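Written out below as structure tokens is the structure these notes cover.
Let's look at subunit A:
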Amino acid sequence: MDILRTENMTKSFGGVVANNNLSIGIPEGKITALIGPNGSGKTTFINVVTGVHPITSGKVYFKDRDISGLDVNVISRMGIARTFQKIRLFENLSVIENVLVARKPFYKSGPISVVLNTPKFKREERDNREKALELLKLVGLEDKAYDSPTGMAYGLRRCLEIARALALEPQLLFLDEPAAGMTRDEFKVIMDLIIILKERGITTLLVEHTMDFIKAVADWVYVLNFGQVIAQGKFEEIERDPLVLKAYLGEE
Partner candidate 1 sequence: MKLNKVLVLAIVLLLGVAALGATIKIALVAPFTGLGSILGDYIKMGAQLALEEINAAGGINGNMLEMLVYDDAANPSTAANVVRRALFQDNVVAVFGPNMSSAVIGVHPLAQQAKIPMLVGATSPSFRYTKIPNDFLFRLRADDEVKVVQLVKYAVEVLGIKKPGVIYGSTDYCLAALEVAKAEFPKYGVEIVAMEQIKEGDKDATGQLLKLKNAGFDGLIGLTHESEAAVTVNQLRQLQIDVPIIGFSAWGVPAFTDLAPEAAIGVYSVQGFNPVDPDPAVVAFVEAYKARWDGKEPSDPAQAYYDGMYLLAEAIKNVGTDGTKIAQYLATKANIFGVQGELKCDEHHNFTNVCLISQFDGKDWRIINKMF
Partner candidate 2 sequence: MKKLLFIAGAILAIILFPILNKNMYHLYLMNRALIHAILATGLVFLTGFAGQISLGQAGFYAIGAYSSAYFTVKLGMPIPVGIIIGIAISVLAGFLLSIPSFKLKAFFLSLVTIAFGQIVWMLVINLTPITGGPYGFFGIPFYSLGNKMLSFGQVFWIFGALLVLCVYIMFRIKHSHFGRAMLAMNDDDVATESCGISTKRLKIAAFGFAAGLAGLAGALYAHLAGFLSPEPFTFFESSNFVAMAVVGGLRHMSGGVVGGIGLTLLPEFLRFGGWENYYLMVTSLIVIVIIIFMPMGLGPILENLFRKTFRLKRSNTKTL
């Protein structure tokens, strides 16, 4: 079963066609990788599916529901979370608050209970803080919970972004180059994390240029070039595909 499916999805920016008639399925509960040369449309794919860029034509189905054209926040609340290729944190909030922002959809208290500071709201706040701390622990940031994310090392910022995405309790998680700029040691943490998530039933779509990473975790790989799928399959098959070798891996 595919949790997300695109049908003839096209996205163009003026003359540039970044995604060209893509029909892709992301199998539920699996880790799918999306790779391809720079500028092949991977990030654009994520942006279109999550509603950040309006779709030019075609359809996107999430659990068989048409989600093309919906607002970003609506799509996120349906259970699709993401990280950004260029990390986007809330620099004026502390680490834990960054995570708590993504817990907002789970709060039931309205402005009135907030202003009256009702016990119900207090309980809710406490519960969500606990939940946020739990997530920070998962990514190894619990001791930095009350620090500012500004100036934090790149890898930690990346982990925080993932924790924030997980706070949405997503069913589908998009990770845009989570291992970029990390040593093997460091991206192992993220690798392990993705596998834990898989065990918990979260589907992941992974965009990466680190082949070791893909090799270790991906169940299925799509290769894009010029906005189109040029190959798909298990990593071992892809690795040997001449088209991929030439366009992406750069080996003869």
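Assume a contact is a pair of C-beta atoms (placed from the backbone, for glycine too) under 8 Å apart; a residue touches a chain by one contact, two chains touch by 3 or more; residues count from 1.
A quick word on the picks: all candidates are chains of the complex that A comes from, given by their letters.
Quick caveat: nothing in here was measured; it's all calculated off a predicted structure.
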{"item": "Selected partner (touches subunit A in the complex), from 1 or 2", "value": "2"}
{"item": "Contact footprint of candidate 2 on subunit A as seen in their complex", "value": "50-52, 71-74, 76-77, 81-82, 84, 88-94, 97-98, 100-105, 107, 109, 111, 114-115, 117, 121, 125, 128, 146, 148, 164-165, 167-168"}
